[in-house]
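Take a look at subunit A:
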Amino acid sequence: MTLLLLTILLPAVAGTASYFIRPHRWRRLLWGTTAALHLALSVTAALPMNATPLDHWIGMDSLSAIFLVLTSLLFLGATVYGIGYVAREPVTGQLDFEDGSLFKNEPESIFTGAILLLLAAMTLAILSRHLALQWVAIEATTLASAPLIYYHQNRRSLEAAWKYLILCSVGIAVALLGIFFIRMTIQDSPHELTLATLLERASTLNHKWLSTAFIFMLVGYGTKMGLAPMHTWLPDAHSEAPSPVSAMLSGALLNCAFLGILRVQQICAAAGMASFGGDLLILFGLVSMGLAGVFILRQADYKRMLAYSSVEHMGILALGVGLGGLGLFGSLLHAVNHSIVKAMLFLTAGNILSRFHTKDTTKIQGVRDALPISGALWIAGFLAVTGSPPFGTFISEFTILRAVVDQGRWVVAALYVVFLLLAFVGMAGIVLRMALGRSEVNRVREPLTTVLSPLVFAVIAILLGVYLPGPLADKLHDAAQLLGGMAK
Partner candidate 1 sequence: MKIMYWALPLAAWVLSPLMLGIINRVKAFFAGRRGPPVWQLYYDLFKLLQKASVYSKSTSMVIRVAPSVVLACMALCTLMLPWGELQAPVTFVGDIILLAYLLGLARFATVLAALDTGSSFEGMGASREVQFAALAEPSFFLGMLVLVLHFGFSGLSDMVSGISLETWHTSGVLLILVGCSWFVLLLAENSRIPVDDPNTHLELTMIHEVMVLDYSGPDFAFILYVASLKMWIFAALVVNLVVPMHSLTPWLQAPVFLLGIVFVMVLVGVVESILARLRLQQIPKVLLGSAILSLIALIVRLMG
Partner candidate 2 sequence: MTIISVLLILSCLLLLGSSRLHVAIRVVAAQGILLGVLPLIRAVGDIHYGIWILGLSTIISKGILLPWLMTVCVRLSGIRREIEPFVGFGPSLLCGTALLGLAVWITTRLQLTPAEAPLVLLTSSFFAIFVGLFLMVARRQAITQSLAYLVLENGVYGVGVCMSLDFPFIVELGILLDVFVGVFLMGNLLFHLDREFEHLDTDKLTELSDLSAPATAVEEHA
C-alpha cells in the first residue's frame, strides 16, 4: 500500500518541487531521477510478492499493473527524449515556421512540473479503485496536460489547448454523471463506490441504471480516449504538443481513459451485461477505425496522421473489449503494443520536425537519407503501427480479428479488415513518400537522446512480436479474466 502511495506521491511532490527549482540542471536531474524511480517503483509494485488487497481506494490488480508499468516505461522514454528536447529549445522568442509569427515557449519549470504532475495524475487514475477518485484523477490529467500542449505558446498550440480543455472537460463532466448513475445502482445501502463493492454486489446491480451509467461513461471517457466522433480534439492536441508530450498523450494518457471504460465494462460484465456494453463498444470501435482511416488517407500533417492513427487504434481496443473473450486478451495486448509503437513514432516525428522544420508531408522527402536512424525508425514504426510482423501489433490485431471471426460477426470482420487496409494505404503513401528518396537537407549525426528512446521502443515492439514474456502474458491473461474473458 505504501508502495502504491509512494508511486503516486513521488511524481506529485517532484512536480510541485520543480516549479520552484531555479537551476535547469537540478530540475532536469529531478525529472530524470523521478522517472527512473517511478519505473522502479511500478515494477516493484507489480511483482507478485507485493500484491495488495483490492478493497481499498487504491490498489493494483493485473489490469492496473500492466498499464502502470507501461505508463512508467513510456514516461522514462519520453523523459530521456524530453530532457534533451527542452535543453535544445531556445529560451528567447523564435519564429514560427508555419505562419512566421513570433512566439516564446513557456518557462521550462512549468513544463517539467506539468509533465510530472501528469504522471502523478495518470498513476492515480490507474491505481484508483474508487470510481469517483478515478474520475478526479482523469480530469486532473487533462488539467496537467493542457499546459504541456501549449508549451510553444504559438497560435496553433493555443487553439489546440483550448479545444482540448473544453472538449475533454465537457466529456469528463458527462462521465461524472455516469458515475452518479453507477452509485444509483447500489442505492439500497450506503456503500463506498469502490470496485470491490461493485463487483461483490454485481449480481444485484440495477441493470437499468447500469446501462445508463455505461452510456454516460462511454461518451465521457470515450471523449478523452478519442473514440469517434468525440475524438475531434485529439488530432489538434497531439499534433501541436511537443513530441515527447504527444508520445505521452497518445501512448499513456489515452490508456488511462481506456482504463476508465474498462472498469465500467468490468462491472457490466460482472453484472451479466457484457453484451450491452460490448455492442456499443464494437460500434464505436468500428466508427473510430473508419473515420480515422478516412482522415489518414489524405493527411497533410504527419503528426495529425499519427494522431488519427491513435484514434484508429483506440477503435481497435474498443472493438476488442466489446467482443469479449479472446478479444479482450487481444485488446489488452494491443494496448501495450500500440502505446510503445505510438510513443516511438511520435518521438521519431519530433526528430523529423526538428530537422525539416515542417509538418507538411508533401514538403518532406528523404528522411532516411538525412536522418538514417530516424528514417529507419519512421518506416519501422509505420509497419508496426499498421500491424505488420514482426511487430507485436500484428499479433494483437490478428487475435482481435480471430475473436471477431470466432463470434461469426462477418460484417464486423469485413469492416475491420477494410478499415485496417484503409489506414495502411493512407499511411503507406505518406510515410514512404517522406522516408524514401533524396533529402534536401544535409545528413547529420543524430544526438543519442533523440534516438535512444525510440530505438529501445522499437526493439521492445519487435520483441513483443516474436516473444511474449511470461509475466506479461500471465498478467494479460489475468486481466482478461478480470474483464470476464477467457483467453485461448
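In picking the candidates, the idea was that all candidates are chains of the complex that A comes from, given by their letters.
The definition used in the following text is that a residue touches a chain if its C-beta (ideal position, glycine included) is under 8 Å from a C-beta of that chain, and two chains touch if they have at least 3 such contacts; residues count from 1.
For clarity, every value in this text was computed on a predicted model and none was experimentally measured.
Note on this complex: subunit A touches candidate 2; the remaining options among 1 or 2 do not touch it here.
In the complex of the two chains, the subunit A residues touching candidate 2 come out as 101, 103, 130, 132-133, 135-136, 139-140, 142-143, 146-147, 150, 153-156, 158-163, 165-166, 169-170, 173, 176-177, 180, 183-184, 187, 190, 192-193, 208, 212, 235-236, 239-240, 295, 297-300, 304, 360-362, 425-426, 428-430, 432-433.
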